[in-house]
Every structure is written in C-alpha cells, then in structure tokens.
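Removed: one protein chain of the complex. Kept in place: all other protein chains.
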Amino acid sequence: MRNCWESLSAYGLRALGRDYGETLLPRAGDITLCDQIVLIGSGLSWNLYFGMLAIGFGFFLATLLALGKNSTNPLLRRPSSGFIFLFRGSPLFIQFFLAYEAFVLLPRNGIEIDLFFTTITAETRWLTRAWAGALIVLILNTTAYSAEIFHGALQSVPKGDLEAADAYGMTGWRRFRRIVWPTMLRLAWPSYTNEAIFLFHATTLVFFSGFPAWQQSGDSLYYARYLADQTFNPFVAYPIVAAYFVGLTLVIIWIFGAVNRRLNRHLPQQAPRLRYRPQLIR
Amino acid sequence: MFSFCTDPATLPDWQWFACYLTSGTHLAFYWSFGVVLLLIALAAPSALLFGFGGALAARSHVAPVRVLGKTYIAMVRGVPDIIFFLFVPIAIDQGLEYLMHHIRCPDWTQPVRRGAEFAVCAQAKVPLSNAPAWVHDIYSFGLALVAFALVFGAFAANTLYGAMRTVPRAQLETAEAYGMSRRQVVRRILLPQMWIYALPGLSNLWMILIKATPLLFLLGIRDIVYWARELGGSKTSIYAYPHGDWRLWYFLAVLVFYLLLTWVSERVFERLMRRLSRGQATAAGERLRRAAA
Partner (left out) sequence: MMKLPLALAALTLAAAPALAQNVVRLGSEGAYPPYNFINDANQLDGFERELGDALCERAQLTCEWVITDWDSIIPNLTAGNFDAILAGMNITDERRQVISFSDAYTPPAASSYAALEEDADIENGVVAVQVSTVQASYVAQTGATLLEFATPDETVAAVRNGEADAVFADRDFLVPIVEESGGEFVFVGEDVQLGEGIGIGLRQSDEELRETFNTAIASMKEDGTLNEMIIKWFGPNALTFD
C-alpha cells in the first residue's frame, strides 16, 4: 500500500501520459483513498483544458454566428441558423461519435491543398486524438449554444441605445464595438454563465464516446469510472469527482460574477447579482 | 423476413439489403428507437413529479424541508448529470440488495462487501437470479428511468420554483382579497398561473431530456447507440451479412432521428406557447392582444 505522498508522485500527473507517472494504473485490491483523490484530480486537468479552450474560441465564433443569424441577408442568416440547429438539436454524445467516425475516414497522410502557387499538406492524423478532435467538437457545440444566447440578447438590445448611437453619428464597427456588443454581453451574461458551467460538465463525455484514451490518460470521470469498476464501489469514486466539479462550478461562478460586475459597473444602481437559477440551459 | 433470404451470399444488391435491413438484429435496432421514445415519455412526467416535490419543498415554511429542497435543486448545477447516471443505478441496485439481505437473511454472518466482492445471499438478489429475462430487462430500464427522473426532476424543480416566484404578486393578492386561504391561493391561482412562466424552461428541459437519452447506452441498456455501434462494426463471414465498417452511416441515421425529434418538439412548443399566452399579463400575451385589436 502506498501512502498519500507516494500516490501523489505516482499519479499526480498521470493524466498527461504515462511518462509523467506510474505506467500502470492501480489495480483492484491495491487502491487507496489517496490514489482515488489524486488520480481523479489529475484527470481534472483534461476537463479544464477542454473547457477553457472551448469557451475561449467559442466566445468569438459565437459572436460572429449570432451576428450572422441576426443578419438580414439570407445568405448569412440561413447557414447560421442551420449550424445552430444542427448542434443544438442533436446530442453532444452523438456528435462525438460521429465526429470520430468521420475524422478516422480522412486520409492518413494528410490532405493536399492546391493553392495555385503552392500546395500545403493539412495534417489530419491528430484529428482522431481527443485533444484535437474532441476539442473541435466542443468548440463547435458551445459556439452554437452561445450564439443562440447572444442572438437572443442582440434582439433585446434597447432601441433607445441604438438611437442614441445614431444620434452621436456612430456607425458600423464603432457602433457595434461601443454600443451593441457591450449591451449584448451584459444582457447575455447570466445565461452565458450557465452555458460555461454546462460546457465544463459536458467535457466529461469526451472519453465515453468514440475518442479512445491513449495510454490510459483520460479525464476525471474516465478515472472515476475506472476506479469504481476496479473496486466495484461507486460510493467513493463518484462522490470524489462530484466534489471536484462542485468546486470547479463555484470557481466559474466567481470568475463570471467578477466579469458581470465589470460589465455593469457604469450603471447607476448596483449591478444585479448574478442569479444562478437557469431558465435556459443546454 | 422475406422468402428469398435463405442464402444471403448469393443475392443481388437490393435483395441483399432488403434482407440485411430486416435481420433479427436490425429489428431489435428499430425496436430500440421505441425504447428511447418510451423512456422520454415516462421520464418527462416522473421528472415533473420530482420537480413539483422539489419546488414545493424549496418553498416550504419548515426549515429542514426547505433546505432539502434547495439542496436537491442546487445539486444538479454543480455536478455533471452523467455522474448521476453512472452512480444512481448502481447505488440503488446495491442499496436494495443490501436492504433485502438484512430482511431475508438476518443470520448471515459474513460481511457483504468483501474486497472487490459485493455478496448478498441468494434470496436477497434483486431481481432473483431465477427470474425470467424480461424481469431483468425491465428492472435495469426502471433503474435508468429513476436516474433520469431524479436528475431532470432537479432541473424541473428549479424551473418550477422560478416560475412560482414570477407569478405576479398582484394576482395572488387579489385572490387573498377574495378571501381565499393560503392553500386555496396555491391551488387555484399559483399552480394554474405558473405554467405560462414555466413553459419556456420546461420546453428547454424537454430538449435536454431528449438529448440526454443516448446516455442510456452507458447504463447498459441496448439503446440506439449500442445497436448503431454493434451493427455498424465490420462483420466477418461468420455473420450472415458480412460488411465493412459502416458505423458512420448508422450514427448519421441516429443523428437524423434526434434532429427530427427536436425539430418536431420545437414546433409543438411554439404552438403551445401561443395557446397559453392568450390573455396573459406577459409580453407574448400583450402581442396577441394587440394583434387581435
């Protein structure tokens, strides 16, 4: 049996790959409580990686997509609405499966793209790996959900604000950057906070559908399930991963709350506290 | 299925496909779509029931009940639903067997949990090991249903709790002015009026419920995802209909099924919303009034 210190050095970074810790995971009969806490905690780094990058990229893409859906030009509006429907209308679980099956069909040696003056080879092999393939799916997925939220907010930007902007002679990019976008964010922020929370929760699906775990390095739920399997005792591993996620959720709420205060700082009354009573969830 | 299916290897393409798509495993695949629909149909009302209990508990005047209700509501926001789906069925299964063990075999001396074994006496098995196969099937489906009802019940509780608080105070005060008791106000005004405020949240909930059904696969139910993976995998000639890796096509079919389901639901909810908004003191109700005038 290991003591806690040995578990930490053996499995603290195990989720990054087997070069960063013990090659073999602990087996049934040789699993301590510390092993469970450490291993599941190391898996949490994958959830953070997926969640943060997906939200980071998704935020900007979602703004563009929301503008597209809000556009009067059907050539922009139709594809934007279609994209949003496709990703919001189907389960993420199936999207992962399908994306994986589609990615493995791409030629192994990459795709040659002919650009008149030169050819570039697009590397495709890493698309079947979770760190790239699943991340792409998550980005597209959160883009669709966030775009729907932003679209709703865009439609509720007060008419008065827009008229005031017109009166100041603001147009185009400046009007968007100074008036429309900040107002949209302020209106959308409570719902967007929920989206962020649920996206982090959704990252636990990555290793359950399609994308295989390399060298047994997976996310927190992958390890929790492994440990629950090995010990046939669900009452330890699952509560541990649940506790990690409660902590993570509190951190997200704290960060998004700080942003919310900043977005509302110019308003005369105190910024409304973010109420986490989601009406609209993913 | 068809009379010409006796020797699939010699058939021309269209007949081969006709036989292939009606094989026993495919029929089970089509049947599993029904299982998914059945789960949705059963989980939605049970989740609503759980939600109702949760919301009423959260509004209770008795402090412990209120705390219980609020904890239940808060629980699903902090923890990914999939963890509940993995945890709840085994927890209930083991809990039931543990309970039965103490009732039916009180003089059993060995501990139930021995290393990796969870051993209860034979009479305490739920269901009993000599029960017919369909009992086992229904039992595992039932466990999955409870897990769904529990998780989505918490979501629904959240929505209903919010909706009950949004019903305009004035409407409740009017009722009180008419001399209704607290109980009457809840039953005659609050509950009927709450639906219009809860509907957007509930329709959203219905959508997530639909989109959560592939998780049945993780609970060991042979649902559409299980069959898509099983049937799509490449088959050697030991099977009657050998083929290559067709999983992409099967998953596309599943995707289309879900898109159709959500699309239809969206249309239905739009209509329902319009119906319920009539005469309501909401923005949508106001718009209807103006359009009529």
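Chains: A and B, in written order; residue numbering restarts at 1 for each.
Everything below uses one rule, namely that a residue touches a chain if its C-beta (ideal position, glycine included) is under 8 Å from a C-beta of that chain, and two chains touch if they have at least 3 such contacts.
If you're wondering where the values come from, they're calculated on a predicted model, not measured in any experiment.
Q: In the whole complex, not just what's shown, which of A:Gly41, A:Pro91, A:Pro190 or A:Pro234 touches the removed chain?
A: With A:Gly41, A:Pro91, A:Pro190 or A:Pro234 as choices, the missing chain is touched by A:Pro234.
Q: In the complete assembly, which of B:Ala18, B:Cys105, B:Ala240 or B:Ala253 touches the absent chain?
A: Looking across B:Ala18, B:Cys105, B:Ala240 or B:Ala253, the contact with the absent chain belongs to B:Ala240.
Q: With respect to the chain omitted from the figure, which of B:Leu49, B:Val67, B:Ala122 or B:Leu260 is a touching residue?
A: Among B:Leu49, B:Val67, B:Ala122 or B:Leu260, only B:Ala122 touches the chain that is not shown.
Q: Could I get the residues of subunit A that touch the absent chain, sorted low to high?
A: 23-24, 27-29, 104-105, 108, 125, 128, 212-216, 225, 228-230, 232, 234
Q: Tell me, which residues in subunit B touch the chain that this view leaves out?
A: 23-25, 27-28, 86, 89-90, 93-94, 97, 115-120, 122, 125, 129-130, 132-134, 136-137, 139-140, 143, 218-222, 229-230, 233-234, 236-242, 245, 247
By definition in this document, only the chains that are shown with their structure count from here on.
Q: What is the distance in Å between the mean C-alpha positions of subunit A and subunit B?
A: 24
Q: Which subunit A residues qualify as touching subunit B in the complex?
A: Checking each residue of subunit A against subunit B gives 28-29, 85-86, 88-95, 97-98, 101-102, 105, 197, 201-202, 204-205, 208-209, 221, 224-225, 228, 230-235, 238, 241-242, 245-246, 249-250, 276-282.
Q: Can you check the complex and tell me which residues of subunit B touch subunit A?
A: Where subunit B meets subunit A, its residues are 77-83, 86-87, 90-91, 94, 113, 115-118, 155, 158-159, 161-162, 200-201, 204-205, 207-208, 210-215, 217-218, 225, 228-229, 247-248, 251-252, 254-255, 258-259, 262-263.
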